[in-house]
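Complex shown without one protein chain; remaining protein chains in place.
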Amino acid sequence: MTQSIQRPSGRTADQLRDVRITRHYTKHAEGSVLVEFGDTKVLCTASVSESVPPFLRDKGQGWLTAEYGMLPRATHTRSDREAARGKQTGRTQEIQRLIGRAMRAVFDLELLGARTINLDCDVLQADGGTRTASITGAFVAAHDAVTKLLATGRIERSPITDYVAAISVGVYEGVPVLDLDYAEDSECDTDMNVVMTGSGGMVEVQGTAEGAPFSRNELNALLDLAQGGIATLIEKQKAALEITHG
Amino acid sequence: MTQSIQRPSGRTADQLRDVRITRHYTKHAEGSVLVEFGDTKVLCTASVSESVPPFLRDKGQGWLTAEYGMLPRATHTRSDREAARGKQTGRTQEIQRLIGRAMRAVFDLELLGARTINLDCDVLQADGGTRTASITGAFVAAHDAVTKLLATGRIERSPITDYVAAISVGVYEGVPVLDLDYAEDSECDTDMNVVMTGSGGMVEVQGTAEGAPFSRNELNALLDLAQGGIATLIEKQKAALEITHG
Amino acid sequence: MTQSIQRPSGRTADQLRDVRITRHYTKHAEGSVLVEFGDTKVLCTASVSESVPPFLRDKGQGWLTAEYGMLPRATHTRSDREAARGKQTGRTQEIQRLIGRAMRAVFDLELLGARTINLDCDVLQADGGTRTASITGAFVAAHDAVTKLLATGRIERSPITDYVAAISVGVYEGVPVLDLDYAEDSECDTDMNVVMTGSGGMVEVQGTAEGAPFSRNELNALLDLAQGGIATLIEKQKAALEITHG
Amino acid sequence: MTQSIQRPSGRTADQLRDVRITRHYTKHAEGSVLVEFGDTKVLCTASVSESVPPFLRDKGQGWLTAEYGMLPRATHTRSDREAARGKQTGRTQEIQRLIGRAMRAVFDLELLGARTINLDCDVLQADGGTRTASITGAFVAAHDAVTKLLATGRIERSPITDYVAAISVGVYEGVPVLDLDYAEDSECDTDMNVVMTGSGGMVEVQGTAEGAPFSRNELNALLDLAQGGIATLIEKQKAALEITHG
Amino acid sequence: MTQSIQRPSGRTADQLRDVRITRHYTKHAEGSVLVEFGDTKVLCTASVSESVPPFLRDKGQGWLTAEYGMLPRATHTRSDREAARGKQTGRTQEIQRLIGRAMRAVFDLELLGARTINLDCDVLQADGGTRTASITGAFVAAHDAVTKLLATGRIERSPITDYVAAISVGVYEGVPVLDLDYAEDSECDTDMNVVMTGSGGMVEVQGTAEGAPFSRNELNALLDLAQGGIATLIEKQKAALEITHG
Partner (left out) sequence: MTQSIQRPSGRTADQLRDVRITRHYTKHAEGSVLVEFGDTKVLCTASVSESVPPFLRDKGQGWLTAEYGMLPRATHTRSDREAARGKQTGRTQEIQRLIGRAMRAVFDLELLGARTINLDCDVLQADGGTRTASITGAFVAAHDAVTKLLATGRIERSPITDYVAAISVGVYEGVPVLDLDYAEDSECDTDMNVVMTGSGGMVEVQGTAEGAPFSRNELNALLDLAQGGIATLIEKQKAALEITHG
C-alpha cells in the first residue's frame, strides 16, 4: 500500500496527521472536545435536552442531531459568516446531515430515552478533513454526555453500541493516500470520506471523482487505507476516554 | 448474484424497473426529457444561457449546474412547497449538488465555452430513486442542448466526453438488490447511489448504512449490481438519442 | 361577435384552444388532473388533510387553499426557481389567492367538515392562460378528492354546490378575442380573466388595461365572449368527470 | 340607482365618504399627500430617483412603481409588522402592484425620461378602501413630483396623460353601494375595485364574489356607481392641485 | 451652561425644539400619540393583548415591548422599505430594544398582569432625535392604554411607577447642546441619548464619540443639559395627560 510518493507534508501514503483529542475544552457543555487532525481544529460540543423533535413525539425514543459551522477566518481567505448571510450553504447542510447519521449509527435511540443530544461541530481552523475530524470528535463529546446521563441516573444503560470515527482518503498524483490535508485535497483526482465503527462495519462511504473517474481497484485501495486509519483513530478515542480495553 | 428473494415488485434482485426516456417532453427548453424508472417520473430540462457564474468570469470556460425539486404531491403525503417555505431542504441541496457534479464529470468545460447549462430536475411522481433517475435523464437533456449548440454553430466540437448514468442499490432483507423502489427503500439496511460513466469509471459512490453497518463483501456485491444496471441505462440513453454505436 | 381578425393561431375570435382534461395523471394525490389549454399544460393535484388552518380551529368548517408554481423552464427563457430564490413573486401569490377564492366559491365549507383540500397547480409548459387553466383543472381535481371522501364515508353529502371554470379574454388588434395564448397576451391592450360558475354567476372579473384604457362597450363584449367560453369549459369538465347530465 | 337602504354610516347608496386631499403633508418628499376617505387615512409620497430598474436599462424610458404598507395598529386589532415578520403578505403585494399599474396607465414613460418615481402608500388608519384611497392620493403626489421636475428643468413636457382615481363598490344587503367602509366591506356579497381615468376610460376592474356569485345586471349597476364616484374624486384631485379647468 | 454658539436652528445651547404631544391621533389603538420634536414626527400607538410571550408563560406578569419603523420617505432621500427588504436593520433593532427597556423601567410588570402592551413607533418625518421622541411619546400612549385597562376594570391598580422621557445631547462645534436636530446630529463630535424618570433617576445613558473621544467634563456637561431637558419633557407629558400635579 505504501507506494513511493512525495506528499506535501512529507507523510507516507498511509500516515495520519498528528491527531489530538482534548476533552473538557469548554466548561458548560455536557461534552466538549477539541479535536485536531494536524492543523485542522474543530470544537465539538454535546448538549443534552430533555425533549425530542416533533416527528418523534410520543415514540419512546431519543434523537441525535448535528450542526456544523466554520468560523469566517478558519480558512485561507475569509468566507462570509452564514449567520450574516441568513442561510447555511448546501455544503454545510450536507456535512451536518452526515455527522448526525454517523452518530445515530452507534446509538440505540430507545435506550437514550425521550431526549436529544445536539452535537455542535465548529471549525476553529481548517486544513482539510473538517468533516472527518468532526465525526471523530463528536463521538467523544457524545460519549462524555452519556457518561453524565449515567452518573446522574437519568439513564440506566448506555445507549452507545459501538465506536465510530471517520477519515478521508484520496488519489493524489496517482497514489492512494490517507487523511488529506488542504494542499492534497485541492489537487486530488478522487476524494473519499469513510465512516466506520469500532467493529469494522462501514457506516458511510462517499467517494467523488473530482477529475477523472476512478476504478474498482482504486476504490479498494482507498477503502483499505481508510480501514487502517479509522482503526488508529478509534484507538485514540479510547485513549482519550481512558478506556483501556474497549 | 441473483439470490432468492421476494421483492415487493416481484422483480429479481438484479432487475431494473421499466425505464422510459421521452425526449422533447416540453417545447421551450433546449433539452426536455421525461425519465421514468417505473412509477418514478422526473422532468429534466436543459437551459443554455450565454453567461457564467461570477467565480468563472474571464476564465474561458463554461459551467453546468443543476436544481432539483419535487412537486408537493409527488409523494404519498403532501410535503410543503419549498418556494412557500422560503428555503430548500438539506436533502434537496444535496441532490442538486450531486446531479451537477455528475454532469460536469463528462463535460469538457473549456469546449463548452463561456456559457452555462442549467439542468432542472422536477419530480412529478416519486417512487424511490428520484436522484438516480434525475442524473440519467439530465444527461440526455444536456446532450440535446449540446446538439442544438452544435447545429447553430455556437460551438464547434462537442464538450461531452462520455455518457453518465446512475442507479441505486441496497441490501433488502439481507440480499443486495438493484434499483430500489419506495417500498424497498424504506426497509433497506444499506442504501447506495452509484454514478458511472459509459466507459465504466466511477464518478460517485455514496453508501449509507440505514440500520446495521455493512461489510466490504456487501459493498462489493452492491457495486457489481450497480455496474450492470448502469450499463443497461446507458444503452437506453443511446437508444433514446438514436445513437446506434456509441 | 366574430369580427374579422387574423389571430396568430388562426383561431376565430370566439374559439377556445384545444382543451384536454386528463384525470389520474399522477397516482398519489386524491385528485390529479393534467389540464391543457393548447400548449399550456398544468398539473393540478388535490390533497386532503384532516386539519384546518389556525384561524378556523373549532369553527366546525373546512377550507380549500391553492398553491401555484411554474417549473423554471415552462417558459421561453428560464426563470429563477422560486424555492432557490427563497420567496414567491407577487404574481405567484396573486394567482394562488385567485385559485383559492374560485374554489371556495363553489364549496359549502361546513359540509366539507374540519378538513383542508390543498390544490397544487404546477405549470409544466406555459403558453398563456396558466391561471385560467389552473382554475379549470383544479376544480376537477377537487371533485375527484370529494368523490373519494364520499366513497370512504368521511363525508355524507357533497360540499360542492356548482361547477367553476375560468377563461381569459382580451382586446387584440382592436378586436375582443377569447382564450389568449402567449403571442396574443403579450400584444393585448386589455386583458381580462373571468371566473364563472356552472349556473352562470360571476365569481371574479379582473380586467386590466395594458395599454389604452377600455370602454364599457369593450368590457361588455369581453364578458359575452367569456360567458360562452366558460360554458364550453364546464361541458368539458362534466365530460371528463363522466357526468352525463349535470 | 339610489335604492332604499340603511347603510351603517347613514350615507345614501351613491354617496362617497368625506374625501380630503392634503398636499405637502411631510416635507422631504417630492410629493407628499395625506388622502382621507372618511376614517381611512393614507400617506402617499412620491420620490424621484435618477435611475431605472435593471430591466429598463438603456431603453430610454422611465418607470413608476408603488409600495404599500399598513402601520401595525392602523386596524381594529394589531397586525404583525411586515418588516419584523421578514416578508410582505400576498395582499400587500397585490395592492402595490395594482397601484403601480394604475399610475403607469396615465404616464408617458418615455417623456418621464430615465428616472423612477417611487410611490409609497402607508396606511395610518384603516376603515375600508385603503387601496382606492392610495391610488387617488398617489396620483396627486406623483403630479407634485412632476411639477418639481418641470420647475427644475429636468423634464420639458409633462409625462402625465390623464387623471386617474379609484373607488370601491359592492352589493350590501342586496343593494349596490358606493365607497365601502369597513363595516360594509366585511358584510358585502360582492366587492369591486374600479380604477378609471379623467376621460372615463377603465384601467382596472376587479370584482370578487365574497358570498353568492353576481350577475351581469349587478355588475352593470356597480360600474355605474363607480363611474359617478370616480368623476367626483377627480374633481377633488383637481381642486387640491388648484387646477381650475383640467 | 449657555455658552455662546450659533446653532443652525438659532436655538440657544440648552433650548429644546417645539415639542407637541397630540393624543388620540388615530382611533383604533388603546393609546395613539403623535409626538413632534420640531420637524421630527413620530406616531406612537399602544396596543394591549391578553397574552404574554412564551418566555413569560405562567410567570404571573406582563410585558411591554416596542417596534420602531421609519416610513421610506421620512428622510431626505428615500430609504428601502424594511418589509420589502425582508429584514430590519441593526439600527432599527437597537432602537426598538431601547424603547422597550425604557418603558419597562417604569412599569411594575406584576401589576400589569398576564398581558402585553405593544408600542409601535413609526416615524412619519425625521429631523433628528427620532428615538428620543419615540420614548417620550410611547410613554404617553402606554399611559392612555393603562387608563383604559383601569376604566374597564381589567386591572385594579396602575402598574405605572414613574414618568419616563428621553432626549439627545451632543457636542456641536465644541459646545454641549440640547436636543440635536439633523443638521447638528450629522456634524457632532459626541452624541448622547439619555433616558430618565420623573424622579430624576437615569435609565439609559448612551454616549458615542463620533469623532474625537470625549472627556469626563464634557460627559458631565451633557448630562446636566439632558437632565434639564427631560424635566421639561415630563412637564409636557403631564400637560398632555391633563395631570395637574404628578
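Labels A, B, C, D and E are assigned to the chains in the order they are written; within every chain, residues are numbered from 1.
Rule of thumb we're sticking to: a contact is a pair of C-beta atoms (placed from the backbone, for glycine too) under 8 Å apart; a residue touches a chain by one contact, two chains touch by 3 or more.
Note that the coordinates shown come from a computational prediction; the quantities given were computed from them, not determined experimentally.
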{"item": "Partners of the unshown chain among those that are drawn", "value": "A, E"}
{"item": "Contact with the hidden chain (one of A:8, A:60, A:86 or A:211)", "value": "A:86"}
{"item": "Residue of E:13, E:105, E:146 or E:234 in touch with the missing chain, whole complex considered", "value": "E:105"}
{"item": "Candidates A:12, A:47, A:147 or A:161 - the one touching the absent chain", "value": "A:47"}
{"item": "Hidden partner interface residues of chain E, rising order", "value": "87, 90-91, 93-94, 96-97, 101, 105, 192, 196-197, 199, 201-209, 212-216, 219, 223"}
{"item": "Contacts of chain A with the absent chain, listed as residue ranges", "value": "26-29, 32, 39, 41, 43, 45, 47, 49, 67, 69, 71-78, 81-88, 92, 118, 120, 122, 124-126"}
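Operating definition for what follows: only the chains that are shown with their structure count from here on.
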{"item": "Touching both chain A and chain E (chains)", "value": "none"}
{"item": "Whole-Å gap between the CA centroids of chain B and chain C", "value": "33"}
{"item": "Set of chain D residues in contact with two or more other chains", "value": "87"}
{"item": "Chain pairs in mutual contact under the definition given at the outset", "value": "A-B, B-C, C-D, D-E"}
